[in-house]
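Starting off with a structure, shown below.
For this view, one protein chain was removed and the others were kept in their places.
Up next, subunit A:
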Amino acid sequence: MTDQSHSTAPLSVQQAATRNAPLARPRAGRGVLGLTRRDATLMLVVTVLVVFAPFILNPFPETSALAQFNAGYPDLMQRFVIFGIFAIGFNILFGLTGYLSFGHAAFLGVGSYAAIWSMKLITLNVIPGILFAIIVAGLFSLVVGFISLRRSGIYFSILTLAFAQMSYALAYSVLTPITGGETGLQIKNTDTPLFGGPESGIGRANLFGAEMGNSTELELGNWLFTFNLGYYIAGAALLLAFYLSIRIFRSPFGIMLRAVKSNQQRMNYTGLMPKRYTLSAFVISGMFAGLAGGLMVAMDTQVGPERMFWTASGEVVIMTILGGAGTLLGPVLGAGFIKYMENIISKINKDILHQWFAFLPDGMEDVMVAVVYPFIGKGWHLTLGIMFMLVVIFLPGGLVEGGQRIAAKFRRNKTQD
């Protein structure tokens, strides 16, 4: 067994963060919902962000050129919270125990397949689908975790990666009758679920009759805000996931997981079984991934195998590190950041650039477009890569560390005044 804390970069920061953060206190001293005041504030901030996201993400009026940067439409808001849940779950494993799973997308995918089959066979109501997704992903992660956790460090990462790629390959071809192969699965008008089949030929996921796609729109001047039912259901799941994550971080169990990361040998010598804790963490984070997968199907009733491809597993690692591994809020921020880049930056094309720089003289306009073009549109990966490098080099604690530094600066200034 190697001491894992030497193998990954952000860990020292994580330890620092742990030192700053209030450690678990006796239960008697807790306030609302078993949270300390500080955590309750954090929870409240996240709740406000989730509830008012349609306003916060649509800061620019519809008619302005900047409307390009608005992210307050249902699909992207749903993605923000779903990948937030996925990253929160991943962070419980990686942030606390330091075990870097490179195959987490497999649990997301398995959860998705479970959810869509529940909708195809049982009911179009999303609740059984999501529950099935969590259960099946949990069972699958138990199997994968049981085998993979026999090793640690890079070997563990490779094992999980191998499992994920195996799942992907199986879903893509061998298991085509169950997974639909490359084409994936959708709800068809020929499906006959036990309760309430697809009406009018189109099966839409619903919650007791209210469809996920239902939205109300609010028009204020030039602003248009969309409140989508599916988003608020996913948002509620995110709040629940976030709350659970706070409780796990502050619990004795969370301390044990941190102990696994800081020195597993010492833990062994004191007579504790690290594997019991790591396996629990692995299954919990697998269930979070399953929840995310189930929600993805609930919001958009389709599954394809590429959801389990290794790049999808890599993405959640990047989300977590970018936001701040081992912090509570970091993974959510990282997930939002990457999904924003993927959906907004990638859609800026040359035409739009020309409109932006139209005020410049002709030659200058072309030069500016040529300079900016490689970083937008299909170049969004490049921009993301540069951002990731900058964050890892200058802010090893991720975006959260950036926020903390800024906050610290303000606080210092205040005391000087």
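Definition applied: a contact is a pair of C-beta atoms (placed from the backbone, for glycine too) under 8 Å apart; a residue touches a chain by one contact, two chains touch by 3 or more; residues count from 1.
Here is the rule we use: contacts and distances are computed from a predicted model.
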Protein name, per the UniProt record, of whichever chain is missing from view ("Metallophosphoesterase", "ABC transmembrane type-1 domain-containing protein", "Acetyltransferase component of pyruvate dehydrogenase complex" or "Branched-chain amino acid ABC transporter substrate-binding protein"): "Branched-chain amino acid ABC transporter substrate-binding protein"
Listed residues A:Gly254, A:Gly304 or A:Gly398, member touching the removed chain: A:Gly304
Candidate in contact with the missing chain, chosen from A:Leu121, A:Ile154, A:Ile202 or A:Leu240: A:Ile202
Subunit A residues touching the omitted chain (full complex): 25, 29-32, 36-37, 40, 51, 70, 73-76, 79, 169, 172-173, 176, 181-184, 186, 189-190, 200-202, 204, 213, 216-220, 225-227, 300-302, 304, 306-307, 309, 342-343, 346-347, 349, 351, 377-378, 380-381
